[in-house]
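Coming up: chain A.
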Amino acid sequence: MSGMSRIVKTISSVAFPFVLIYGLYIIAHGHLTPGGGFQGGAVAASGCAMILVAYGSIWTMNKIKEKHLSVFESLGAIGFIGLAFFGLIFGAVFFNNYLVGNNYFFGEVARGAANINTAGVIPLMNFAVGLKVIAGLFGIVLVMAYATSKKEEETK
Partner candidate 1 sequence: MNIEHLSQTLLTHSPALIVAVPLLGAFLTPLISRINDKLRNVFVILTAGLTGFLVLLLSYDVLINGNIHTYIFGSQDIGSPVVRILFEVDGMNAFMIIIGAILVFVAVVYSWAFMKENTGLDKYYTLILLMAAGMFGMMLTGDMFNFFVFLEITSISSCALIAFWTNKGKAVEAGFKYIVISTIGALFILLAIAILYGQYNALNMAVLADSIQYTFLDKIAFVLLIAGLAMKAGIVPMHMWLPDAYGRAPSSVTIVLIGTTQASLYALFRVCFTIYGNSLTAPLKQIGSVTITLNGLLGTFIVMLAIITIIVGVFMALKQTNFKRIIAFAAIAEIGYIFLAVGAGLWALGSDHGMMALKGGVFHIINDALDVGLLFLVAGAIYYATKETSLNRMGGLARNMKYTTIFFLIGLLAVSGMPPMNGFASKLLIYESIYLINPILAIVAILCSILLLAVFVKVFYSAFLGPKIPRFNDVKEVPKSMLIAMGLIACVIIFFGLFPDLIVNNIVEPAANALANNSNYISQIVGGS
Partner candidate 2 sequence: MITWESFLETFETGSGFWNPLIWITAIIVAFLIIYILRGYGKKEYKENTEQTKVFLSGNPEYEKEQMHIKGSNVYWGFTESLKWVYKTLDKMHTGNVSDYILWFVIIMGILFILVGVI
């Protein structure tokens, strides 16, 4: 894939931040509303995939290396399992929600029903999963697009 017309490129550049913000919103509110790490990550990764389609895989491959994405992916997974291990250290049980009821991370963001600080480690785990899903899904799409485009080049 070698990229599309200028109109598509411009429109997707404009839409990309909104898609990304929406995905991050879903990740951050995963414990309050439907959504969570995977869903938000999938939304954000689809935004990245839109850029990939608009600009072509070779251009994108020059900007972001698949190697860096895999590092982010493992960081996300390590974050998730690390939080579970912290549960073992601080709360005496694996996966223990040792942060619940404390104000270490978020404080009182918004009083009322949408208070983000109600779930302890679950938002943190959502962030970790979101990071992993964004990096992983985008990595899959990127590598697949790159592999198929290389095939096209060969046949041409």
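Regarding selection, all candidates are chains of the complex that A comes from, given by their letters.
Assorted remarks:
By our rule, a contact is a pair of C-beta atoms (placed from the backbone, for glycine too) under 8 Å apart; a residue touches a chain by one contact, two chains touch by 3 or more; residues count from 1.
Computed from a predicted model, the values in this text were never measured in an experiment.
Here chain A touches just one chain among 1 or 2 in this complex, the one numbered 1.
For chain A in complex with candidate 1, the touching residues are 70-71, 74-75, 77-78, 81-82, 84-85, 87-88, 91-97.
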